[in-house]
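With one protein chain removed, the remaining protein chains of the complex are shown where they sit.
Here the chain labels run A, B and C in written order, and each chain numbers its own residues starting at 1.
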Amino acid sequence: MLLIHCPYCDEDRPELEFRNAGEAHIARPENIAEISDEEFAQFFFIRTNPKGLIYERWRHIHGCARFFNAVRDSVSDKFLMTYKAGEKRPTVKAGEKA
Amino acid sequence: MTAAFRTTAAGRLKGAKPVKISFDGASYAALEGDTLASALLANGVHLMGRSFKYHRPRGVLSAGAEEPNALVGIHRDAARKTPNVRATVQEVYDGLTAVSQNRWPSLAFDVGAVNDIASPMFSAGFYYKTFMWPKAAWKSVYEPTIRASAGLGVAPDKPDPDHYASRYAHCDVLVLGGGAAGLSAALAAAETGARVIIADEQPAVGGALRFETGSTIDSAAGWDWAQATAVKLAAMDNVRVLTRTTAFGYYAQNMVGLVERVSDHLADPGHDLPRERLWQVRAKRVIIATGAIERHMVFDGNDKPGVMLASAGRTYLNHFGVLVGKNVGVFTASDSAYAAAIDLKQAGASIAAIVDLRDNPAGPLIDQARALGIEILSGRTLVRASGNLRVASMTVRATSGGPERTIPVDALLMSAGWTPSVHLFSQSRGKVAFDSATRRFLPGDYAQDCVSVGACSGTDTLADTVKDAVAAGEKAAKAAGLAKTVGTKVKAETSESWAGGMVGAAPGAGPDTTGKAFVDFQNDVTAKDIRLAVREGMRSIEHVKRFTTNGMATDQGKTSNIHGLAIAAEALGKEMPEVGLTTFRAPYTPVTFGSLVNHSKGRLFDPTRRTPFHAQEEKLGAVFEDVGQWKRAWYYPRAGEDMHAAVNRECATVRKAAGIFDASTLGKIEVVGPDAAKFMELMYTNPWEKLESGRCRYGIMLREDGFIYDDGVVGRLAADRFHVTTTTGGAARVMNHMEDYLQTEFPHLDVWLTSISEQWAVIAVQGPKSRDIIAPLVEGIDMSDGAMPHMSVREGKICGVPTRLFRMSFTGERGFEINVPADYAAAVWDAVWAQGQKHGACAYGTEAMHVLRAEKGYIIVGQDTDGTVTPQDAGLDWAVGKKKTDFVGIRGLKRPDLVAKGRKQLVGLRTKDPKVVLEEGAQIVADPKQPIPMKMLGHVTSSYWSENCGRSIALGVVTGGFERMGQTLYVPMPDKVIEVEVVGQVFFDEKGERLHG
Amino acid sequence: MADASRIHPLAGRKVANPAVTLTPAEPAARLSLRARPDAVAALSKALGVKLPEMPKRSATSKSGGRAALWLGPDEWLVIDTAGGDPLADCAKVKALHSAVDISHRNTAILVEGKGAEATLSAGCPQDLSLTVFPVGACSRTILGKIEVVIWRTGETAFRVECWRSFSAYAFDFLEEAARDAPIAA
Partner (left out) sequence: MRKYSVFAIAREAMRAHKGWDAQWSSPEPRAEYDVIIVGAGGHGLATAYYLAKNHGITNIAVLEKGWLGGGNTGRNTTIIRSNYLYDESAGIYDHAVKLWDGLSQDLNYNVMYSARGVMMLAHNVHDVQSLKRHVHANRLNGIDNEWMTPEQAKAYCPPLNISPDARYPVVGATLQRRGGTARHDAVAWGYARAASDRGVHIIQNCEVKGIRRSANGHVTGVETSRGFIGAKKVGVVAAGHSSVIMQMADVRMPLESYPLQALVSEPVKPCFPCVVMSNTVHAYISQSDKGELVIGAGTDQYISYSQTGGLHILTHTLDAICEMFPVFSRMKMLRSWGGIVDVTPDRSPILAKTPVPGLYVNCGWGTGGFKATPGSGHVFAHTIANDNPHPINAGFTLERFRSGRLIDEAAAAAVAH
């Protein structure tokens, strides 16, 4: 069971309180009605699925109920940092604690 | 009477209470504090089990958790039968009943032992090479035979009456292992004030001090110091000392799983004591102090009962006061076995000889052994141990070869040195490093906030161990945020060292030899088998392991892994690390399912959700169905009615008079804020901005991919307030879906969502009499058609309590849904029921609800749709706002395959024979005569007998269904083909007049 | 006709052993309050409770009859056990907010005694020790297989709030866990 730092509760909390919500920083196109089939597939189906640093969304669903983002190493499962929804994508290098 | 091999010369059970135990029906005297193994050995019983493949007679190898041989069944009573229990771990209690396993008819005479004679045929992996001809014989003969011979013990055949407890715990420093290292580390950490948990698998702390009687710590005997330290620790309120507690798994971010055996050692645990307790500990720092496990020597006959690890023989003597033999041989490659020989000699056993692979062993222990007149045969190897059900002799020759000499023995102690227990370190995903000097694997790079101390990190002497451990304890506490250090001091001395030893087959069990030199005892893997695996091209240790099953028995290779690796490496001509080390997988020792399940069984397996009307419905004789976690009233049979009759009556009554239905399980969400309508526009396909306060609308929610996700009636209570309903199954899902969009895509909107599913209990009153029934109970609401038309909502009071009263219908009749605060629900139901009786109303359940809505062609999301259906497919195109420029799913809907011709569309199905009711899930074809595989056009999604229509009705999805109106299609069943006509979705009151009439 | 009276879903249930007692809490008025920082002052004034703005914190009115529990950065659970009407109080506030009555959605169980923490720790993965979860601390979290709000009202006293239909599970779970509390604190 992972231990996840909720940026809103500012505390490490057990994974049981959280729900993973997939890859982060995939914004719903403003003009979604107009985009092409290819663009829609990219937006809705295609994922980075990186081996290494992953930018992902979590919801503290059984805690403060907020969605937030995390940077995690998908090989070690270690979190490098978590940050609030809407904050811009930080640049972190593997191994370094942000 | 005391047992024959119990000595007064040593041991710690003096004065312990005598108890009686039984093994395979024979009764034996034992002492409290014994393990089953020590008790049987005290009675001269060495034969305790049979091996897996060859059914060879086996005794104890060890005195601990690494035991591969002495596995028995423990039978408390008919329901409390536990297979594969290690006799070396099971503590005795008065009346303990144990039975041997994997033998027939008896342990001493086992027919299965014929496998041992035929063993040349049963080489490693032989089964992959045969049993293939004739093909048919595999299923009928070979496989049943193979399976019949599988397994050791017998699985219980009754539900487990015991209960198990669970505890989450958190600490600064978790110490795994209660030997000298663990205790020193725990003490140092605890004295800084850190929150400390220390766990040890034995009934008492002490670890190797249990048998290492030569050591002193803080000028006390090592064992006594350990017990005193445990008492001191337990008295500190920042410390928890857990004995009989095994750390079985090391998980991410310092979560460690411990299982505590609470009552398996008690004669009468009583009712409240759990059998075991699962601890899930989250620690800031972990100190691994798991010690080392002695290796056996790999030579022909090393599995004979009476042949055991030197430390085991020493434990039985120094702790349990049991002599494992009267004339004992020793075979070693290091010093530590000498200590065993010395202890046994001093306790009155004669030592036949110490066979030492080394040419010139030297040191205080060797001198002491000589001084005691023990014959030391150095530079010699042991080529064979002989004996049938017990070792009778050992055959010795020079390591270089030459003449053999056979020496009679009744027990044989062996030591190939010590293997650091890196299991938990490895589970923590740390990388072990090979120390080529000592040819052992030690903790290398750490992956988590933990450290290994003592023998498990390769420290060979007690003095260094406690020194390192104290430092580690203080460091861990500091790292966990404890500032003060008190400079804990622990000082230890001993003349013993765990250095030295050898890995692999002993001289005399080399590649050219034919005897059975066991590497893995339980799975009967010999040195020969390992070499065969290499010969067959297995170059990775993982392949060798899987091909030979070395290390895959219940002991998980605690004694065999390193030997196996060394023999494979030798055969490949490589160094051990080049062949690899099998990674250690949790659990460290087997863990009872029950302890992992603990409370989550029976009523706590999964929550059972009941509505506030449940008691009322039970009174009315409702039969309930499971809908997700909910119990919903399914139908209300009256005397003499079966389900069919009850449902028919309920359906007819609703349309004739009225019906009362519990709709409480539907999800409800209150959407509040100035941008509420804007938000609704985005989440649903329908338009909402123009919906007036006090009015309702049926809404459809899509996923971004355009498929129907949920639906429900939404009431607008005010400009800035909507009362949204969802499907029962969708309640949580929809809430999360809405929050996701609100928080991450549309955070600029001023709106909040609150689940009110359980705030409001809902009574649906449906039917021509519905208004007459409710009106008398309602205050402050004009229920006339003019003031309150179909699809409207009002707030007022009913039975004097607040209500949100909806006029809506899922039956096609005039209907109302009364929302009341849940704690008032029962009272309101009773009042409505009393009124209903005056008008001939009845209660109806979910089955009648399904029939009634199907008569009207109303869909049920999840039954008539399945996640691949669009609003157009379902005939709900009208509910998609054509002028809208955005809503979730708007783009997905336009994808090529979703607008393509020939999609499956929801239509009505009318059987040619009105009496025939289609089976839900049945498939639909155009040509029933076509050969298999048939081209299927779709399937029946809903199908019922409709009392109101006087015939069967059905809905189904059919390829191009809307263009097939009037067509005849076919539903092929196993026994017959059913003819159906494609019709519209509505079977009853097509004009919909009854909604208002 | 006489007004309907509230029926507690756990009416009649009670557990007491030497270490811990479990008691269904008296019916209360509850509010799910949502607001941004700019509205906190006005709402606090109207409610007579200073809405806590720090995670895991709670605040109680002077009378003690009303409490506000921080559940999220814009979310509070307001519990009134003194017969007040927090919904009406908030209705007077102009500042942007959402106040929704959940008096009947939730129900509560009082877990009290020296074994209270151990009882909850059978199913709650959070650290409930006094150092990390002091008196007054509150949090939405997990108990066994359900969501609950745990509020520490005293060193050995907790209030466990859960949704109505989960209260039977919550009570059953705590009843099982309570068996173990006297054995291993």
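One rule holds for everything that comes next: contacts are C-beta pairs under 8 Å (C-beta built on N, C-alpha and C of every residue); 3 or more make two chains touch, one makes a residue touch a chain.
This one's a predicted model, so the numbers in the text were calculated from it and none came from an experiment.
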Neighbouring displayed chains - absent chain, whole complex: A, B
Option from B:Pro105, B:Pro120 or B:Gly270 whose C-beta touches the chain left out: B:Pro120
Touch criterion as defined above, residue of B:Ala221, B:Ile407, B:Leu442 or B:Ala586 at the omitted chain: B:Ala586
Touch criterion as defined above, residue of B:Gly270, B:Gly537, B:Gly573 or B:Gly640 at the omitted chain: B:Gly537
Residues from subunit A at the interface with the omitted partner, ascending: 1-2, 15-16, 19-20, 22, 37-38, 40-42, 44-51, 54, 56, 72, 74-77
Residues in subunit B touching the chain absent from view: 52, 80-84, 120-121, 123, 126-133, 135, 138-139, 143, 146-148, 150-160, 162, 249, 251-252, 255, 257, 280, 429, 514, 528, 532, 535-540, 542-543, 546-547, 549, 552, 554, 556, 585-587, 590-594, 596-597, 600-603, 605-606, 608, 625-627, 705-707, 862-863, 866-868, 892, 895-898, 919-923, 925, 932-934, 936, 939, 972, 974
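One rule holds in what follows: only the chains that are shown with their structure count from here on.
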Geometric centre distance via CA averages, subunit C-subunit A, whole Å: 30
Interchain centroid distance [CA atoms averaged], subunit A/subunit B, Å: 28
Per-residue multi-chain contacts in subunit C, two or more chains: 125-126
Residues within subunit A bordering two or more other chains: 1, 14, 65-66
Parts of subunit A lying in touch with subunit C, wherever the complex brings them together: 1, 8-11, 13-14, 16-17, 62-66
For the subunit C and subunit A complex, residues of the former touching the latter: 55-56, 71-73, 75, 125-126, 139-142, 147
Of all residues in subunit C, those that touch subunit B in their complex: 1-9, 27, 32, 34, 74, 96, 98-106, 118, 121-127, 129, 132, 144-146, 163-166, 168-169, 172-173, 176-177, 179-180, 182-184
